[in-house]
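So that we are looking at the same thing, I have put the structure below in structure tokens.
The other protein chains are all here in position, but one chain of the complex has been omitted.
Order of writing sets the labels: A and B. Residues in every chain begin at 1.
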Amino acid sequence: MTDTQARDPQPPSTELSQPIAREPRGVAQARSLFDRAILRQAIIEAFKKFDPRVQIKNPVMFVVLIGTVVSLIEAIVHPGLFAWSITAWLFGTVVFANFAEAMAEGRGKAQADTLRKMRAETEARRLDPQGTEERVPASSLTKGDLVVCEAGDLIPSDGDIIEGIASVDESAITGESAPVIRESGGDRSAVTGGTKVLSDRIVVKITAERGNTFIDRMISLVEGASRQKTPNEIALTILLAVLTIVFLPVVVVLEPFGHYAGAGVSVVVLVALLVCLIPTTIGALLSAIGIAGMDRLVQRNVLAMSGRAVEAAGDVQTLLLDKTGTITLGNRMASAFYPVGGHSEEELAAAAQLSSLADETPEGRSIVVLAKERFNIRERDLGPDHTFVPFTAQTRMSGLDVDHRQIRKGAAEAVKRWVAEQGGTPPSELDAIVERVARAGSTPLAVAEGGDVLGVVELKDVVKQGIRERFDAMRQMGIRTVMITGDNPLTAAAIAEEAGVDDYLAEATPEAKMALIRSEQEGGKLVAMTGDGTNDAPALAQADVGVAMNTGTTAAKEAGNMVDLDSNPTKLIDIVEIGKQLLITRGALTTFSISNDVAKYFAIIPALFVTTYPQLHALNIMRLHSPQSAVLSAVIFNALVIIALIPLALRGVRFKAASSSAILRRNVLIYGIGGLITPFIFIKAIDLILVALHWY
Amino acid sequence: MGFFWTIVALVVVLGLSWRYLGSYLAAVFDGRVHFLGPIERGIYRVVGVDPDREQSWQRYAASLVVFSAISIALTYLIFRIQGSLPLNPQHLGAVPPALSFNTASSFVTNTNWQNYAGETTMSYFSQIAALTTQQFVTPAVGIAVAIALVRGFSRHGASTIGNFWVDITRCLLYVLIPIAFCFGIIFVAQGGVQTLAGPVTIHDHLNGVSQTIPRGPIAFMEAIKQLGTNGGGFLNANSAAPFENPTGLTNFLSIYLVLVLPFSLTYTFGKMVNSVRHGAALLAAMVIIFGCWVGYTSYAEHQGNPAVAAAGVHQSTGNTEGKEVRFGDTSSALFGVASTSTSTGSADASYDSFTPIGGMGLMSGMMLGEVTPGGDGSGLYTILVFAIVAVFIGGLMIGRTPEFLGKKIQAREIKLAGLASLVMPLTVLVLTAIAVSLHAGRAGPLNAGPHGFSEILYALTSQGNNNGSAFGGLSGNTAFYNIVGAIDMLVGRFAIIIPALALGGALAQKQPVPASVGTFRTDTPMFVGLTIGVILIIGGLTFFPAVSLGPIVEQLSHHRFF
Partner (left out) sequence: MLILLRRSVVFAVVMMAGTLVYAFIGTGVAQLFFKNQANGSITANGSTLIGQNWKSPAFFHGRPDDAGPYATNLAKHIPGGDNPLVANGVPGASGGTNLGPRSKVLLDNTKALVAYWHAMGVNPTPDLVTTSASGYDPDISPADATAEIPMVAKATGIAPATLASLINKETHGPELGFLGASYIDVLQLNEALVALEHR
């Protein structure tokens, strides 16, 4: 696991209550890096990949393969321990490269197998237009079909609920055991094939074509089957090809140069030199890095629909974050009582608690708890003569009628109106208190009994712990965070201040959100956002990285280029970090690979010509035993370094949010300077071992 | 001590020029300089150019290539018919075809490789109308390409990168001609020859010998020869000849002229992209590498000549073989590094007789692709190519898809930058391999063993980088070297110019990404270091094996490196 694991203690915002904290865990469970089964499979795959049609896709390794063949021919024609050793290690180099890729793919494949199990053939109860049911295999469903699912049924394919409400077990795709509620209409109507209905009956309209369901796409994504090279990967491949093409003549011309000097140059040594010089390390690990990057996302329960999106995530300059669930805990909590009109605080607390007894919302419960904590007012059993007044959009109040007492709590305006209707007059200080509470970013809740306002309960939006540090880190990386909220500007500003975001969009409408994305993009910035509702779809599509919540609508999921199975908006920050880590790993290994060349030169060049020009021994600064042991040591190092770096490629280099220059300095130091020095040490060590083994 | 003050003086005059000439150059190419307006407009009218109409990179490149081809043809023609042309006091006949082709290619590519001795081959007309003309035009072309590439960075969403004809006309009228003319006067005042009268024969009454001394319109050619990073001298001995470079002062001014435009153009770049810091970053990369070459070449030349030591003569004045008394060892080394690191290739000493390490210092400047600071314009556009590669690797290492001055570096840019940085080493190494493999090539070197190899390698490196300096021992005036050299020079020039222009075109179209703290900073010491790293890796790693068979082996033959 990397150190960028989600540090978010907050459960995802699904409808049902959730356990408080848990590790992100999904289909893609974190596996041990060298899982035995994957290892075995990868070794087999490594040999299967010798198919030239596979090899040619990687120009660097293709050159190594050709070199191996040339060396093999030479070893057959002029047999000798040296020629065969070199050939064997060159062959090993190709195997190791294949192995690295197979390892990365293997991890994905193992995940895909888990997914495939639940795609096992299910039966669907299709409704024909007359409304009669027929049982058909799920695989025969097409877009637009209607199917019925009842408790215990597997939902046969992706679709939207058009009728009914049900609790659904989505653990198959999210790894989350708690069931979620799905209902027709609104933003919670999408269901995924392979998930199980636990209660009730729903009618689902199929939205996916055959073979293109969410699970199908997921399988091909994690397997790497639909993996296409991303733009940056293509650019890097070109650069590596250029470096390979440059070194080709550098090595080939040594034959005539040596001839001019009167030195016979062995073909095997030339091939060895070529393989050592071209960037085999990064060439071998490049695709593994890409696959592993996707894999890391999957481990976080995020499905990227394209590798391009992962790369874009690294470049994101503006993050649009929903306030609720991402920045704040999502539920407002009562934090203070402000009595008015000469009432005591306790009086207010008691009335507020009473009115909230039947209020099962988190806010209501928090009032009960606060009253108990502050004044030790216990929950009372109400007599039979009471009526709860539920909250409605019209009254914007809730309350309780008991023993001729009428208690109401709600928005200040609504309560004032109600008090006026009751013939009372709201006290003059009420407005000031309401204003002050709102300015602090909290929600004021007025409490009144009959014609008398008792006071105001402050409902505070609780900013998540640690989020401020997270945003500071983002800022260091040059990422602007923008909080999106439906709150009024006053409240929004206070929370933005507390959470430490750079900007906020208050009273946000989907249109405002869209406009904000457009204006950021016009300045050339890349924007990432999360969304779940159908009305978020255009913005998700417009954003460079649009992360749809799995609980969201099909439209939202279609529009975004990633889906978060946990539906946890904080994940966006992780996604950005994973994107950066992917790019850094590529850059670091490229630098490392090229820096290694210096040591290899000092091993091989003196070895090549020392018989003709004995003075070149001065360049043998590692004091390697003999020309042959020098060349062999360099080749062995070159091959082994691939194996040694597989874990790094799969895990990604360590990434800590910091300023760009700090990151650069660190990586240049480790992979540039380190890459310069490391091979000197290891080539010498291998040489010593070869000598000790009497190989030479 | 004298050398120390020479360096101090050079730093001061170049520093001032960097700031003010650099800024002036930006004004010239932004069209804000008009003092020769009537002449400028006259040229546009005669040539039929609408100065307000800009060109796409393809049209820009097409104009450049066709114009260069015509220039080669006309130059060739003049050489072939010089016997029937005026200004030929020595009655020199036509230049042979292969040599004419080599020389025409050489001067049109700003190389100025000379397989001939000027005073006995070229008429005054050829020297002026063919050679000096190209010495004016080719630096203008190089600078125009650099400016076009810089416009790629400074423009947003644009489809054009300037007008080739306008750019070179302005460069000539407002930069090259005025500066060259002023320095021409100084050169004459110091003793440079400038006459259209032919050679003079003098009888020395003291000594009793007669001398026939060649003369010609030398001094004013000398000024543009250096300013334009051309390097092709009127006389065979080039800047070692007292008529070209009479005093220590002219030697210093030559070094200044050679370096001034390539260095100043980095300021121009900074100014045009609205970030002088970026220009300073490129300057720093150039100066650091250049400083290293100057340091170790001067040190090596100060060590004396092994042959003289072996003959039992005590040396306290450094390696004097092939050096002029009035310049001395270290100033000659400085001149040599300035000349070979700028694609100039003029010589005030015999480079072939430099110590092996000193000679390698000269070669290194070229092998790194002539970017420290490189030729007029060519230095800037080539180092920008390297910078793009550096940005790509560096950008990845901070976790961003790379961008340079707000322009995203993607597959297309890397492809073009790769192509441009690939061409030179590829051409030079392959042609050197051909030369050492064929009898015709092996016949060239004067010296035996590794030094002979160095002579061939030097020749093809010099031509591939459009430098033009030589280890003079190589007999280059053969059909083989004339033709191979011409190919080397043409490829080395145009196969980099065209991708550079395409880069300009590709970048100009892009909309910039705004910088943030997370952006990879391309104006910091760290970036300077990365750029140097890329230059050293592409140049160093590609040429290390070849160099180890030439100068390194030669130097190590007495079992120590210095």
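Just so we're on the same page, a residue touches a chain if its C-beta (ideal position, glycine included) is under 8 Å from a C-beta of that chain, and two chains touch if they have at least 3 such contacts.
Predicted model, so just to flag it, every value in this text is computed and none were measured.
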| item | value |
| --- | --- |
| For the chain not depicted, the shown chains it touches | B |
| From B:P217, B:G379, B:G468 or B:G485, residue that would touch the chain that is not displayed | B:P217 |
| Given B:T297, B:S350 or B:S548, the one touching the chain that is not displayed | B:S350 |
| Omitted-chain contact residue, chosen from B:K271, B:K408 or B:H451 | B:H451 |
| Sole residue of B:S17, B:N251, B:T519 or B:T542 that reaches the chain not shown, by the stated touch rule | B:N251 |
| Contact set of chain B toward the excluded chain (per top definition) | 1-2, 5-6, 9, 43, 46-49, 62-63, 66-67, 69-71, 74, 117, 119-120, 128-130, 132-133, 136-137, 165, 172, 177, 180-181, 184-185, 188-197, 200, 202, 204-215, 217, 219-221, 235-237, 240-243, 246-249, 251-252, 304-308, 310-317, 319-328, 331-332, 347-350, 352-356, 446-451, 454, 471-473, 554, 557 |
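In this text, only the chains that are shown with their structure count from here on.
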| item | value |
| --- | --- |
| Distance between chain centroids, defined by C-alpha means - chain A, chain B (Å) | 51 |
| For the chain A and chain B complex, residues of the former touching the latter | 231-232, 234-236, 238-239, 241-242, 245-247, 249-261, 277, 311, 314-315, 317, 475-480, 523-526, 579-584, 586-588, 590-591, 594, 597-598, 601, 605, 608-609, 613, 615-616, 618-619, 655, 659-661, 663-665, 667-668, 671-672 |
| Chain B - residues contacting chain A, complex | 389, 392-401, 406, 409-411, 413-415, 418-419, 421-422, 425-426, 429-430, 432-434, 436-437, 442, 450, 453, 511-514, 516-521, 524, 526, 529-530, 533, 537-538, 541-542, 544-546, 548-549, 552-553, 556-557, 559, 561 |
